[in-house]
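With one protein chain withheld, the remaining protein chains of the complex are depicted in position.
By letter and in written order, the chains are A and B; residue numbering begins at 1 in each of them.
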Amino acid sequence: MLDFAIGHFNTVTYILLMMIGFHAMTSKTNLVKKVVGMNIFQWSIILFIVSLAAKQGATIPIVLGGHDDHGVAPILEASQYVNPLPHVLMLTAIVVGLATTGVALALLLRIYKRYGTLEEDELLEKIQTSG
Amino acid sequence: MNAAHESLVIRTICRLVAVFTQLFGLYVIMHGHSSPGGGFQGGVILASSFILLAVSDGIGEVQRRFSLKALTILTSAGVFLYAGIGVVCLLLGANFLDYGILPLPEPRSLGMLGIEIGVGVTVMAATVSIFRDLMLFE
Partner (left out) sequence: MNIHQSAIPVLIVIVPLLTALALPVVELWKRSAVFPLTLAALAFSFGASVVTAREVLANGPIDYYMGGWEPPWGIAFRIDHLSALMLLLLGCITLLVGIYSKRSILKELPEKEAPFYSVYLLLVTGLTGLVSTADMFNLYVFLEIASLTSYALISVGGGVAVVSAFRYVILGTVGAAFYLLGVGYLYSVTGSLNMADLASILPDLYESNVVLVGFAFLVIGLSIKMALFPMHAWLPGAYSNAPSAVSALIAATTTKVAAYVLIRVMYFVFEPRFSIDTIPVTMLLSWMGAIAMVLGSLMAIAQSDLKRMLAYSSVAQIGYIVLGVGMANAMGFTGGFLHIVNHAFMKGGLFLVAGAIIYRTGIREIRGLRHLSVRMPWTAATFVVCALAMIGIPPTGGFFSKLYLILGAIAANHWAFVAVILVSSVLGLTYMVNVVRYMYFAPAEGEAIPAGITPGAVVREEVPLTMLAPMLILAVGVILLGLFNGEIVSQFIDPSIPERLAR
């Protein structure tokens, strides 16, 4: 059991982070903490997929030396470079996370302006009374 | 954060650091294809220089340098640069974003550079405007 956890520690880590984020989203009553939990949730998944790209003993995926005079790149061995595709995909996912956080924070500002509170239980009471 | 910070030391240091941050951000955008970096990362670094100025000098200072009109135009300009390069490739007969057909020396490299610049400009303008809206909300 323990060597399974150590051998697959990226999976164990992301599951722990995801559950922490999920706990924050569901059981905290402050709306800002829910947004933070949502952020942790997304980032755990991003971390996991980036960790899929790593290889033992491989280097970063930048070709040193570039092109020679005829515009031909030197011959590469793909197995010596870290897989760059998950990195690029997760860049896009990070941008999506940034935009989602921006939208959520803007919504929180409007909720605060309209109802004066960011606690979920007080908020529900105010919605019941004023609508 | 709406008013300037009182300490002279903080304001001076932040202004110095902001200049170097912007330089580094431009470096990251330009060298995106051959070192870690690229459009989004450089754009966020550029935006963080403005956010640093807002923290130290007050949001009024940033508003003076970067009006809402300029932010709007920059956001759109970046995406137009990106999609414009793609549509130019389309008009020249190849697929969308197929840079090989541009009549420039080293078309693929320059096409990617143009795209990264577009992305960087849009990300910077969008991040600064998000922060500005959050700070100016009453």
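One rule holds in what follows: a contact is a pair of C-beta atoms (placed from the backbone, for glycine too) under 8 Å apart; a residue touches a chain by one contact, two chains touch by 3 or more.
Computed from a predicted structure; not experimentally measured.
The chain that is not drawn here is touched, among residues B:M30, B:L52 or B:L90, by B:L90.
Interface note: of A:M19, A:I62 or A:V103, the residue touching the hidden chain in the full complex is A:V103.
Contacts to the hidden chain, counted on chain B, fall at residues 69, 72-73, 75-76, 79-80, 83, 86-87, 90-91, 93-100.
Touch with the hidden chain on the side of chain A covers residues 25, 31, 34, 38, 41-42, 45, 48-49, 52, 86, 89, 92-93, 96, 99-100, 103-104, 107-108, 110-111, 114, 123, 127, 131.
Keep this in mind: only the chains that are shown with their structure count from here on.
Between the CA-based centres of chain A and chain B the separation comes to 22 Å, rounded to the whole angstrom. Residues 34-36, 38, 40-41, 106, 123, 127, 130, 133-134, 137-138 of chain B are the ones that touch chain A when the two sit in their complex. Across the complex, chain A meets chain B through its residues 60, 62-63, 66, 71, 91, 94-95, 98, 102, 105-106, 109, 113.
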